[in-house]
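Apart from one protein chain that is not included, each protein chain of the complex appears where it belongs.
First chain written, first letter: the chains are A, B and C, and each begins at residue 1.
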Amino acid sequence: MFISETTVRVRYNETDKMGYVYHGNYAQYFEIGRTDALRQVGLAYKEFEDNGVMMPVIHLQSTYIKPARYDDLLTIKTIIKKLPGVKTEFHFEIRNQDDTLITTGEVFLVNIDMQTNRPTRCPQVLMDKLIPFFNSH
Amino acid sequence: MFISETTVRVRYNETDKMGYVYHGNYAQYFEIGRTDALRQVGLAYKEFEDNGVMMPVIHLQSTYIKPARYDDLLTIKTIIKKLPGVKTEFHFEIRNQDDTLITTGEVFLVNIDMQTNRPTRCPQVLMDKLIPFFNSH
Amino acid sequence: MFISETTVRVRYNETDKMGYVYHGNYAQYFEIGRTDALRQVGLAYKEFEDNGVMMPVIHLQSTYIKPARYDDLLTIKTIIKKLPGVKTEFHFEIRNQDDTLITTGEVFLVNIDMQTNRPTRCPQVLMDKLIPFFNSH
Partner (left out) sequence: MFISETTVRVRYNETDKMGYVYHGNYAQYFEIGRTDALRQVGLAYKEFEDNGVMMPVIHLQSTYIKPARYDDLLTIKTIIKKLPGVKTEFHFEIRNQDDTLITTGEVFLVNIDMQTNRPTRCPQVLMDKLIPFFNSH
């Protein structure tokens, strides 16, 4: 299992008239979570695209437990529970500065070869970074 | 079953560097779908809030089938499959101008009494509008 | 002078915790205004890009006079006061359903040849549409 954490501070424009973070904006937080997870193992998502692989989202699910508010400092926990294949599955838990669980989510990406526009397997450079986290005993 | 349709044109800022609508923006389209569904039966979501009931989203799920592009004219089909209780469940299908299915989704809202900050049943005015669509025989 | 009008309804996510439309979102409304202005003379901005000319914004100015609120039906007046050269200058006035002036703005675009990545003159197809509005007597 691979786990990574990063923080994000809630921006004013991310709130809505209810005074809470608009529910649709958590998709951005999930994206920050997985981008920073890659960065923490020395990879930049940008380079995948520069190397001809894009990773569009094919599925997103989120459950909103407690509201987040303007200026909250959120911690995004990004979890990969199994090694990626054509699909990479990310799980997320977002907590605020009081360690209250705010939102959980799942985002599934698929690897697309930008030349053929068809699914392809996970870039080897990413596999190499992830495999050590899934070696048992 | 209650079904409603509305259209939305993809804005430039809703696309991302992949050239497609950013996946997180579909939450807005779902919101437009259910707001317009209410409007088509003569109700304004705004009035619920003005009358002390807010309806935060507690769950969202979406599956991305085909990309939508800038200036696409999307049709959002909003479906209520069962009468709301404390929770209202909306289902969505979004198609483009070629009738290609782009995205499906589900959004669950909960009714919150803004004075007590506790869940409450669906406003009667909305129930009155929906019940005729669920009368069997 | 060329004048065009279009309407846009304020989305929930466009409001912020003040209860008003977030000031940064007017850039989108200005964009809707000028896109619809083109559409009303039979042109699609999308086709400019498909034909190798993109029109990035080089300057934006807006003055916020009164707040807009959720579900407001805004009228965007888009004005071109002089024929485009390398630069196209759009002026905007946004009013709500009570005809209250909400925001004024200016947006300047520059035409960029996507092959050379250099400024170029306004596409002839657009000039042909605009010239009749600037012919005096």
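The criterion applied here is as follows: contacts are C-beta pairs under 8 Å (C-beta built on N, C-alpha and C of every residue); 3 or more make two chains touch, one makes a residue touch a chain.
These numbers were taken from a predicted model, which means no experiment stands behind them.
Interface note for the absent chain: among C:13, C:35 or C:62, the touching residue is C:62.
Where chain C meets the omitted chain, the residues involved are 17-18, 20, 22-28, 31, 49, 54, 56-64, 67. Within the complete assembly, residues 12-13, 15-17, 19, 22, 24-25, 69-70 of chain B touch the chain that is not shown. By the touch definition given at the top, chain A reaches the unshown chain through residues 11-13, 27-28, 31-32, 35, 44-46, 70-71.
Basically, only the chains that are shown with their structure count from here on.
Matching CA atoms, the turn from chain B to chain C amounts to 180°, rounded to the nearest 5.
In terms of their C-alpha centroids, the spacing between chain A and chain B amounts to 25 Å.
Separating the centre of chain B from that of chain C, both taken as means of CA atoms, is a distance of 28 Å. Across the assembly, chain C contributes 12-13, 70 as residues in contact with two or more other chains.
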